[in-house]
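A single protein chain has been removed from this complex, and every other one stays in its place.
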Amino acid sequence: MSEPATTPTQPPEGGSPKQKDSYEAVIGLEIHVQLATVTKMFCGCELSFGEPPNTRTCPVCLGLPGSLPVANAHAVHLGLVIGLALGCELAPRSVFHRKNYFYPDLPKGYQISQYDEPLCRGGALGEVRIRRVHLEEDAAKLIHVGSSGRIHGSDASIVDFNRGGTPLAEIVTEPDLRTPEQASEWLKLLRTTLRQLGVSDVNMEEGSLRCDANISLRPACSAELGTKTELKNVNSFRFIERGIRAEIARQERILHAGRQVVQETLHYDPASDRITSLRSKEEAHDYRYFPEPDLLPVAIDQHMLAAARQALSELPSERAARFQRQLALSLETAQLLSFRSELGDYFEAALAAGADPAPPAQALANWVTGELAPRLGGYGREHDDRGGGSAVADEPVDGGVGGDPVNSRVTPAALAALVGMTAAKQVSVGAARQVLDRLIAEGGDPRAIVEAEGLAAMDGGDELAAIVAAAIAANADAAQRVREGNAKAVGPIVGQVMRQTRGRADGTEVARLVNEQLGV
Amino acid sequence: MIGRDEVLHVARLARLALAEEEIEPMARELSAVLEHVERIGELDLDGVQPTSHVVASSSKVDVTRALRPDEPRPCLPREVALAQAPAVSDGGFLVPSPQA
Partner (left out) sequence: MSAEVLALSAAQASAAIGAGELDAGELFSFYRERAEADREAGQEGLNCFTWVAREAPGKAGTRVRETVPHWPDTVRMHESAGSSLAGVPLAVKDLFCTEDAPSQSGSRMLEGYTPPYTASAVARLREAGAPLLAKTNQDEFAMGSSTENSAFGPTLNPWDRTRVPGGSSGGSAAAVAAGLAPWALGTDTGGSIRQPASLCGVVGLKPTYGSVSRYGMIAFASSLDQAGPLTRDVTDAALMLAHMIGRDACDATSLAHPQQIALPSAERLDGVRIGVPAELEPEGSSIEDGVRRCFHRALALAEELGAQVNTDISLPHAPYGLSAYYILAPAEASSNLARFDGVRYGLRAASSSKVEGATDLLDMYTRTRHDGFGREVKRRIMLGTYALSSGYYEAYYGRAQKVRTKIAEDFATAFASVDLIATPTSPGVAFALGEKTADPWSMYLSDYFTVPMSLAGIPAISIPCGLSDEHARAGANGAEANGSGLPVGLQLAGPAFSENKLLDAAHALERAIAFDSTAAHV
């Protein structure tokens, strides 16, 4: 017996927390990535980006009688690049199979996919092992049109074959994830990796990255796996967390009630937070896989391997390690710069700008991640929940970090010059922040702004000493308390100096001068 | 050898409606053919490689050209793509909704 899948998935009110903690979730992901080719997987139609329905079709991708597929060499190449990046074993010979089932979005009555001889096997990304990577073709799009006069009295859809046949790489992980948050974090790392490889747009609004999750629960100390369910198309980072959480809660309730989880395919509806069963019970699945007789096995030769190796750029994890090793950046900063490759790219451009005085790497990294990026605001692209989209929506990795500095008026050289001047104490931190605001608003050269605005740091010379003396005189009470040993009373004096110098003076230097003049 | 229930199961997989009077003859004819084809069960085929592609099995042939360059070709005009469809609406192929 199973709990009806349509039960709302609110957390149980009365369950004892101890009992709740006694299960561990085991999560594996299946990710479909649309590959960044020009044409479809098995025909010469260009990939579609929102063209009118059925304007990107040919006899092959419409499944017309007599048409035959021919595999896209570039899709195979991109599959190999993914395989290499994930440390997979590449099959010297892999085989396309037919996966047979009927659905209106499947023009041939079968999907050409790979089965027991995939392109890549094994590998890992971070702490998650990869089971396999294989190539297949995407289905077409079904658009619900409601009741139609043509099929009277019943519900109708139209089929748009523009998307049908788009090349996909399916990446399947081992069940190495344990929490919804971990799953979402890992998926972000995968997305960054794929984006940096250039194998896919990973443009989530377009549905070029889609994720299914396999979820099972087991007693906390058990090594045995429980019955798993497959949660289909969890379509944003937020929803993948919520969906997995909801399914874990559903399974916990079933197990606590002493019942069995049923192996089935489920759909998570974020609007209602409900999980529903996707397939009717009578629809027993029997895909009748057999080797696609219209396609020869894909044989990987040395030339293709060399091309894939060449296309392999540095991965986020490798870049982070390099930042730590070569530039002595902190772990946190190195990861931030690597996992958001646009920040890393900007940082490296600034570092290479040859500013004099040169900015220290950690200081420059801090300015990129802690000052510049947050001032540029969050990602403009909020995900949208339109129907049909099974995309993982785009969201900033870290809510506070902000936008892409490449699109701002601040050139990498300008930021490098500013940070260099700050580090050399030619401008104070406060003044430098003012300069940065000006740069963001208007662009330009930081040194010119400093000079024009008179923001250069004051050294400890006579001018500053005079201002300090005047401030002590104006705050006689405070000065007296400092002399009596209350070090904190120095605040109003320093504050006045800073106001009068409009931040040009270095706070530490001012405090030192005040104490000197007060003889403490 | 193959009974009514199996015939109905396979017909369902193949999306074939069978009229009541077609079921028994189908079962009988399939059973008769299966009896003949099951003769291959007599053979000892341990260790024999299956042949999926008679071409790929032939060493004479260079099969590396079986891939296609990623170059676009013209698509069919939409009216041509839709011309033979039994039902069309809004530029698409009209079908009963799967979840209905």
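As written, the chain order gives the labels A and B, with residue 1 at the start of each chain.
Note that a contact is a pair of C-beta atoms (placed from the backbone, for glycine too) under 8 Å apart; a residue touches a chain by one contact, two chains touch by 3 or more.
Worth saying up front: this structure is predicted, and the values here are computed from it rather than measured.
**Student:** Can you work out which residue in A:Pro69, A:Pro316, A:Pro359 or A:Gly430 touches the chain that's missing from view?
**Tutor:** A:Pro69
**Student:** Name, in rising order, the residues on chain A that touch the hidden chain in the full complex.
**Tutor:** 43-45, 58-60, 62-71, 98, 100, 102, 104, 107-110, 151-154, 159, 286, 288-290, 293-296
**Student:** Which positions on chain B touch the chain that was left off?
**Tutor:** Residue positions of chain B that touch the missing chain: 2, 6-7, 10-11, 13-19, 26, 29-30, 32-34, 36-41, 43, 45, 48-55, 57-58, 60-61, 65-68, 73-77, 80-81, 83-87, 93, 95-98, 100.
Methods note: only the chains that are shown with their structure count from here on.
**Student:** Centroid of chain A to centroid of chain B, CA atoms only: how many Å?
**Tutor:** Chain centroid spacing, chain A to chain B, equals 40 Å.
**Student:** Residue numbers of chain A touching chain B in their complex, please.
**Tutor:** Per the stated touch rule, the residues are 37-39, 43-46, 52-59, 62, 70-76, 95, 102-104, 142-145, 148, 150-151, 154-161, 286, 288, 291, 293, 295-299, 301.
**Student:** Inside the complex, what are the residues of chain B that reach chain A?
**Tutor:** Residue positions touching the partner: 13, 15, 52-53, 55-56, 63-64, 66-76, 78, 81-82, 87, 89-100.
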